[in-house]
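Only one protein chain is missing; all other protein chains are in place.
Chain nomenclature is as follows: A and B, assigned in order of appearance, with residue numbering initiated at 1 for each chain independently.
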Amino acid sequence: MTGAQSPVLEVRNLTADYNGNRALTIDHLALHEQELLGVVGANGAGKSTLVGAILNWSRGAPRVSGEVILDGEDLSRMDTPSRVKKGLLLIPESQLIFHSMSVAENLAHHASAADAAGRHVYSLDDIYDLFPNLANRRGHLGGQLSGGERQMLGIARALRLAPRVLLLDEPSIGLAPKLVLTVLRTIRQLADNGLTVLLIEQNVKAAVEVVDRMALLERGRVLAEGAAAEMRDDPRIAEAYLGGHAT
Amino acid sequence: MNLAQQIINGIVLGHAFALIAIGWTVLLGVARLVNFGHGQMYMLGAFITWFAMSAWGLPYLVAIPLAMSVGVGVGYLMQRTMLNLTIRQDLVSVMIVTLGFGYVIEGAAALTFGSTGQILDTPLSLMDIYIGDIWFTWQDIAIVVVTILVFIALKYVIENSPVGRRVRMVAEDPKLAQLAGINIKRVYLGVFAFEGATVALAAAMVAPRTPILTSMGFEEVIITFVVVVLGGIGSVTGSYLAGLGLGLFTAFFGAYVSSAYATAAMFVVLIAVLVLRPGGMTQKMGGH
Partner (left out) sequence: MTASRLRPFVLPVTAIALLALPWLLGGANVVFSACVIIAIFAVMSYGLDVIVSDLGEVSLAHPVFFASGAYTTSIASSRYGLDPASTLVLTVVVVLALAAAIAFVTLKLREFVFSLVTYAVSVVAMTVAANWAFLGGSDGVTGIPAFEFAGFRALTDRQLWPLAWGLLVVVLYLVSAFRKSRLGHAAMTVHLNPALARMSGISPEIVRMKVFLVSAPITASAGWLYAYQRAYISADVLTPYFLILMLTAVVLVGRRILLAPLIGVAIVVTQERFLSYGAYVDRIILGTLLILALSFLPRGLYGLVVDALSMLRRKKSRPLDERQEV
């Protein structure tokens, strides 16, 4: 999968600064067709900053510079909405749905055929097949949903906008262990169906089971990167995330 | 002054208030923005209508869209100037900037139209209707009809159309709206242009009821505050009902107590509402 073909999403010399403090320095990171890349790291390693920087988006106000290339097209000079229209879909960590709108309304907003440019726009039927729970709760307000349902709705919202690459920022945060598995399996299934996915995950143990490749982030830099199986045995990961925490 | 006449006055006045406030309802409630230059935009709309009819001899039905287009232009220009403040959700600065715009509009209007009062007569305002000893004009009927139509259309668009959905998305969470591919700048510009158009429409409809002065904007905006706050910020239906209630209140207060202090009385109502439910206000407002 990670062969010679050109990557779907490529990031070069991406940096982000908060008030002059560098929070992110990514020399190079690439995602290939239909790949599920996991990005792991401790709190404050710069994981959220990374996915935000790829879309030039943040709830804070970092200064971002660097190149973001999607299917050979340089998006670096585009604002966030334009990048979204090109198919970069980020599901942020918290506040990922519109609370004052019903499930159905959250899902009503979808990419136009022109913006989707040949990419697959998931229909409402597709969505409700994939997430039967949402079908049952379509009349409820976003704010009334449980944590797991919000994640599902967050993903579903993104699918309606014809993603080329899906970027998920810690979808498992705050979820019960059982739900974590469900969410991660759903994401795996989306990758198997043909989506390219970047998954930020703090739960390394769970992540390593579903991702194809994994990158370890520390202090805003990629410390190690490789196939999931290799990374599982990488001492830096085993020590910090898998070692002592056997359950 | 009989009771029926006051009820009629109150109903017409109430619809006028609601129509004047509708731009603010969308601005504050739906997009979480403020415009303290609203009163001066109302004044401008009235004078453009008057000028188009008296100086250029345009018919009323042409003067209205003309005033509305000027309103769109002014609203767009205002928001274009302060777009960065809006995106930062720096509402306090937005408020002062709009206050500054109101002041500039007033200066420009006085420069252009002079500072003497004028009467904006329309074909409808000159046609009286008498039923027994009750009197009103066709203009009054037009105000009520137009207000109801505008409110129905607005409610439909906000709740059921893609445009309305976009505006609500930006209102709730502009950052998340960007991640849904929405160009929030365009939405903010659009909302201000809409506000400019509706307040000009309101002016063209309502201003024939009273003499118009370039200095009238300062006070006009109070009515809008009270309607929007009383209606429960952002509620379209609430604004309509609040406008109606306030219209009746003003008509009766003016007739039986004192017309000079009607604004002051409205203000007391505003304070009462704010003090009785300060939690509700700050809770709704605080978020953004």
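We take it that contacts are C-beta pairs under 8 Å (C-beta built on N, C-alpha and C of every residue); 3 or more make two chains touch, one makes a residue touch a chain.
These figures come from a predicted structure and were not determined experimentally.
Here the chain not displayed is in touch, across the complete complex, with B. The chain that is not drawn here is touched, among residues B:81, B:118 or B:235, by B:81.
Residue-wise, the contact with the chain that is not shown comes from B:222, picked out of B:58, B:124, B:222 or B:255. The omitted chain makes contact with just one of the residues B:3, B:55, B:92 or B:131: B:92. When the missing chain is restored to the complex, the residue among B:61, B:119 or B:264 that touches it is B:264.
Residues of chain B in contact with the chain left out of this view: 34, 36, 81-82, 84-85, 91-97, 99-104, 106-108, 110-111, 215, 218-219, 221-222, 225, 229, 260-261, 263-264, 267, 270-271, 274-275, 278, 281-282, 285-286.
What we mean here is this: only the chains that are shown with their structure count from here on.
Averaged C-alpha coordinates give centres for chain A and chain B that are 44 Å from one another.
Chain B meets chain A in the complex at residues 162, 165-166, 168-169, 172-173, 175-176, 178-184.
Note for the complex: chain A touches chain B at residues 55, 57, 59, 79-81, 84-85, 89-92, 95-101, 105, 108-109, 111, 115, 157, 161.
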